[in-house]
Structures are given as structure tokens and as C-alpha cells.
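Only a single protein chain was left out; the remaining protein chains are all shown in position.
Letters A and B mark the chains as written, and numbering starts fresh at 1 in each.
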Amino acid sequence: MFTKVGDGDRDLVKVIFEDKEIMAPPGQSVAAVLLAEGIRSCRETPVSGEPRGPYCMMGICFECLVVIDGEPNQQACMRTVREGMLIKRQHGVAQIGPDAKAESDPAE
Amino acid sequence: MKSHYQLAIIGAGPAGMAAAAEAAAFGAASVVFDEQPAPGGQIYRAVETPAAVDRAVFGPDYWHGSKLTKTLRDSGADYVPGATVWQVSPTREIGVTVDGSAMLLTADQVIVATGALERPFPVPGWTLPSVMTAGSAQVLLKSAALAADGAVFAGTGPLLYLVVWQYLQAGVAVKAVLDTTPRSNYFRAARHLAGALRAPQYLIKGIQLLRGINKAGVPLIRGVTDLRMLGEDAVSAVEYQRGGDWQRIEADQVFLHQGVVPNVNLSYSIGCGHTWNEAQLCWQAITDLWGESTVEGIAIAGDGAGINGALAAEHQGRIAGLGALYRIGTIGAHERDRRAAPARAGLTAERRIRPFLETLYRPVKCFRVPPHDETVVCRCEEVNVTAIRKAVAVGCVGPNQLKSFSRCGMGPCQGRLCGLTVSELIADLTDLPVSEIGYYRLRPPIKPLLLEELAELQAPAAME
Partner (left out) sequence: MVRTADAVVIGGGIHGCSCAVHLARRGISVVVVEKDYVARHASGVNAGGVRRLGRALPEIPLSVAAMGLWHNIGELVDDDCEFVPSAQVRVAENEDEARALEERVRLVRDAGFDHEVVIGPEELRELLPAVSPHCVGGMVVSDDGHANPYRTTMAFKRKAELLGVRILEQVCVLGIDRRQGTWRIETSADPLQTPVLINCAGAWGDHIAAMLGEPVPLRAYAPMLMITARMPFFVKPVVGAQGRTLSLKQFANGTVLIGGGVRGNAVRNTNTASLELGGLAGNARTAAQILPTMRGARIVRCWGGIEGYMPDGIPVIGPSQQEGAFHAFGFSAHGFQLGPIVGSIIADLVTTGVTEYPIGPFRIDRFDSSPQRQSNALT
């Protein structure tokens, strides 16, 4: 379980993972924010459905794929959190197309 | 961003930043593309905006990076963060995505400075959540001030000990270090001690790290000969074999590491020639004295052309930058050679420690060529050792054929986490040298590209 070893951050931004509100330090990667919340796996694989979580934290392994604001296949370690960002687990094969987006985008 | 540059540099680590500084000093129109949000590469990750952690945690080597990032910022080169370069053609047409839109541009010279990545560590259970790399532990510490209390570190290599030391400096408890360095490596490495003593700073640093780890009372378990990660939805325990016996440690976080290897995806996809480096057990781009690859106008600088470390990468970046300036016609041969001389001397000095480190931390075969049937080799497509053995048994002669047989290497990571294992595994199964087995044929895009972006791609001429 990851914990903070430095001083607390100010000016946190609010992101939502599944249905959970998370206050996150701006400038950090989505993967770091999820790990800090104790979220260890962020997707299930399309092949066997087994759970996976961040592995390399440098954009090469594609294990930390999540759905961000309706866009699937986003590398959580390469995306920086933003106020209001909506993050979802990626279940198996990423849903794509207009339907998938409408489902997870509250603006629509 | 312009549609054409005299020099394009891919990667803003030490090599890329140093190359940019040289180029800009002579006014060459240069651009630096980097995938991360801030410069520094992995080694100096987040050095401009480090997480709120005591500076001493990272040590002075890390803070050296802030000099380089400042030089880059002041250089006058266009620095484009958050840029995914997904193709460079042999004619130096560059495809890059920034902020979700793809574009094409061209350059007279290209320097590939895409650095290194951690060697795959295929052991049973390494795909479980919360099994990560030592590099990832360091990234989280540097960029987010996050550390996992009570983690187990396993493997071998300087970075492993460095991250453990940094954890301890930050006051984070480490449950155990499972050291897979085979005892025989110590004897072999001793032969290179004389060379290493000519670069004593590295030896001293290494000794300090290990002493620090010992002093903190972290169990340092040497001579580990096998490993497996256990757990259901995430890792819950590590089992390790030592002296023939299996032991178990409960752990909810494991960091693996067995050295770093060149990140060759871009250089391979350009069509640069590569060679198998038996001392470092990896593929590396073939380069000349100025870092130029076998493809004209494409240079490789830094760890991408063989692992030499951050300071060496900086020298190589300067040398490659000067080489590119000469080829552009900005500087003459005399100026180039004169300015490169100190970098060459520095590079020679930096390389003195390598034979010692390469021998001491040469990963043992059973962690490179997984002996267990069920071990996953290709994480993306979940292809295990059994599947690869079967494919080879029915006539699969190399990594490229394996893709058709099993989809191994066909997932989004494009072989970065299985390529080396596959080359070595097929070599082992066929009893042929790895150099004859070869590597995946890599083709653009080297990172998955949204079809929409490709469809809307703007040619350079239309971008003005």
C-alpha cells in the first residue's frame, strides 16, 4: 500500500474513479493517484479477464489502461489528473464508439 | 512547432537535453520531443518540480539533472512535452501526437535519445497487481512522494539497491531485499576490479548503498535462485528459493528489477542496424563515433545505443549533437572535434566501471529464460512459456513467426516487455546464438495510434 512520505499538497483537484471522489494533488499521474488511494488493479485483460495494475510507471507496459472521460485505452501513468476527470476501470476489450462515450460522459 | 527543423531530438533525458544544448549554442533550428510532462527523462524525472520530499532522499546525482533541464529551457530549442513520437521514417519524416492530434514534420538530422527500460523479469505471478518494477517505485517517489511501506524488492543491479536506499532515506520500511545476483558473478567481476578502481566514485557509492541497507537492518537475502509471486486479485506473498529450499514472505507490494536495457523500439522501427551485446545481454543500435546509426541522418545517443549510465549519456548527447551540426553544415570538422574532445574524455572515464558492473550484475539465465511452463512471457496477449515451446516445436524459427503462431508480442506494448525474453528463449530452445534468432521486426506506429488521428493526419506542407 502506497503512502505519502512528503508534506501534504495544497490546491487539490477532484477526480472521480468509478463512483468514488478522490482529492488529488495536481500535476500527478492518474496511476499515482489511484495507487495512493489503495486501488491496486485498474483493469481486466481482454484475453483472460485477469486483473492488472500499473507496472512500469513510464508509459511502456500498457498495463495501467483505464477509461478517462469516456476515452478508453488511456495510459494512467501518462495522463495527468485534472479537475473533474472521470476515471473508470477498463473491463476487457475497450468499448469504443459513440455509445461507449455517452455512457460514461455525464455532460451528454 | 514548425513543419521542418534542422535537428529533431526524440527524448528529453540527459542525452537529448545535452544534444539540444549543443545544437542551440550554434543556432540550429531544433526541436525536442518528449513523452513526459517535464524534461529530465526517467533518471531526472520530475527534477524541476520534485515531490515534497527531503532533498537528501535522492542524493546529489539526481539534482545534477536540474542543471540540464535549465540548459534545455534556456537553449532556444523548441521543447515539446507530452509528445508521443510514433514514427520516424528513414527519410526523417516524423509522426508525432501532441494533445490528441497527430502531425507530420521533417528534419535534416534526427537524434534518437529514447534511453533505457527495465529488463523483463518473467517469473510466475509477475503480472499480478502490485508487482511492479524498482524503476516504478522510484518514479512514484520522485514525482508523487509515494512509497510502499513494507515492500519486498527482488532482483539485482545498481538501481535496485539505489531505490531501496532512497526508500530508507525517506523513512520507509523495506521488508526484505531478495538478491538474485549469483555468487559466481562476484568472482568473475573481481577480474574487472582494476578498471573499476579507476572510477572509484562508483564503487564507493555502491558500497555506501549496501552499507546503508545493512545498517537499517533490512534483511538482505543473497543467493536467491528462483522466485514466484502469489496472490489472487493482487500479490499477497513472495516465495523464493535459496540453497534448494523455498521460503515465503507475506507482502502486498513487490518491486522487481534486473538491470536496464536499451529502448530499441524507435531505432528498430526506423530500420537502423542493431547488434546483440553479449556483455549486456541486449540488442543495441549500431553507431559510429558520432552516434550516427546505419541509417543516414539518424543518430542514437545515450542508453539506446548501449547502457552506459546518465553521465555517459550526457556526453554521448553532446557528441551526437556536434555530429549532427557537422552534417547539417553548421560547424566544420575542426570545431566539431575540438568541442567533442572533453565529452569523449568524459565518456571514456564513465565507461571504465561498465565491465565490472556488467559482470557483477549480469542477470542469471533462469530469470531471463523462464524455466517454468506457466510463466507469462507476453503480458499483453498472455502467452506463456508452454505456448512458445509448442510453437518452436512445430517449426517456429524466430520472434516474427511466433507472432503469427501465438500473438506473442502483438499487444499494445509492442514487445517491450517480452522481446528480449522471446529472443533468448527461442535461442535456448533451438540451441542457436541469440544473434541468429534476432528480434521482432518493429514497424510504426511504435505506440498505439488512434485511427482517427491517422485519418486526419496533416502532411508537413499543409501544416504551415
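Keep in mind that, in the parts below, contacts are C-beta pairs under 8 Å (C-beta built on N, C-alpha and C of every residue); 3 or more make two chains touch, one makes a residue touch a chain.
Note that the structure is predicted; figures quoted are calculated from it, not measured.
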- Among B:199, B:286 or B:449, which residue is in contact with the omitted chain in the full complex? B:449
- Note on the structure: Out of A:1, A:16 or A:94, only one touches the absent chain, namely A:94
- Message: Across the whole complex, list the residues on subunit B that are touched by the chain not included here.
- Response: 87, 89-90, 93, 95, 104, 271, 394-395, 397, 401, 404-405, 407, 410-412, 414, 441, 443-445, 448-452, 454-457, 459
- Query: Residue-wise, where is subunit A in contact with the chain that is not depicted?
  - Reply: 46, 72-73, 93-98, 100
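Rule of thumb we're sticking to: only the chains that are shown with their structure count from here on.
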- Would you pull the subunit A residues touching subunit B in the complex into a rising list? 1-7, 9, 25, 27-29, 32-33, 35-36, 40-41, 45, 47-48, 50-63, 65, 73, 77-78, 80
- Message: Going by the contact rule set out above, which residues of subunit B touch subunit A in the complex?
- Response: 35-37, 42, 49, 51-54, 117-118, 127-133, 135-136, 139-141, 143-149, 170-172, 233-234, 252-253, 263, 379-382, 411-413, 416-417, 448
